[in-house]
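The other protein chains are all here in position, but one chain of the complex has been omitted.
On to chain A.
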């Protein structure tokens, strides 16, 4: 028996009235229960794609099916399955968070008594209950972002789309948001996440698509994508200052300061041989961490590669 995808995008196109071609035939498939990253540079078409999926942007061509329901032919039924956390704040700042959540449920036909229970549940889970009856404009930026997540959960959607939900949020709140979203995903909700914090995507998502200039340039598992990275860079904190850069075959060292070195090495190179070579030279390593976000490196490489290919094609 074949599983109906949570999201099946087929040749989706969008050309705006000013002639900008935001999507040039995007096809994408997200399986039920997945935690899916949709990444791309600014202006790549991510928000247009999300806008079409959530019925805020009219497509110029193609279709998308949410759990088999076409957004073009059965808009209302498809929207019932989606929850959206948009990039921009889009609630009435003069309303109270509790009312914002209860009204949102009302738009989905959920009776007020049931909606009130859900509002309390999600506002409490997102640590917003103490602000529930104060105007939303009095909340901090991080609280407003969490309110949009609580609001999206009011209809208990099967597919939750988060468009840069943690933008401008401090790390502590960001982590609590990750925890909440991971729990939602673990409970069975399919999650699609767009973010500019690639560390966030690497930690949370199992599958990934990268969109650039209106086209999907990569669509694979996070593991498969990361395995494409052939070089890794580590930061080594030394016990004592190193007088000279060590000469270890297969590893390129760079001095950051007296007690910190950067070691760039091939993924095939094993760490034990590097540590053995350092010990032989009397260099003791106190701690080590991965320098760059691996996904970030790949992302830049893919997007820049795409730009270079395009430049070649034009030339």
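Here is the rule we use: contacts are C-beta pairs under 8 Å (C-beta built on N, C-alpha and C of every residue); 3 or more make two chains touch, one makes a residue touch a chain; residues count from 1.
Convention: contacts and distances are computed from a predicted model.
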Quick one: find the hidden chain's UniProt protein name among "STAS domain-containing protein", "Amino acid ABC transporter membrane protein 1, PAAT family", "Transport permease protein" or "Nitrite reductase (NAD(P)H) small subunit".
-> "Transport permease protein"
Could you tell which one of A:29, A:77 or A:167 touches the chain left off the display?
-> A:77
Out of A:57, A:116, A:167 or A:259, the sole contact with the unshown chain comes from A:57
Where chain A meets the chain that is not shown, the residues are 16-17, 51, 54-58, 75-77, 79-80, 82, 84, 86, 88-94, 99, 103-104, 106-112, 151, 155
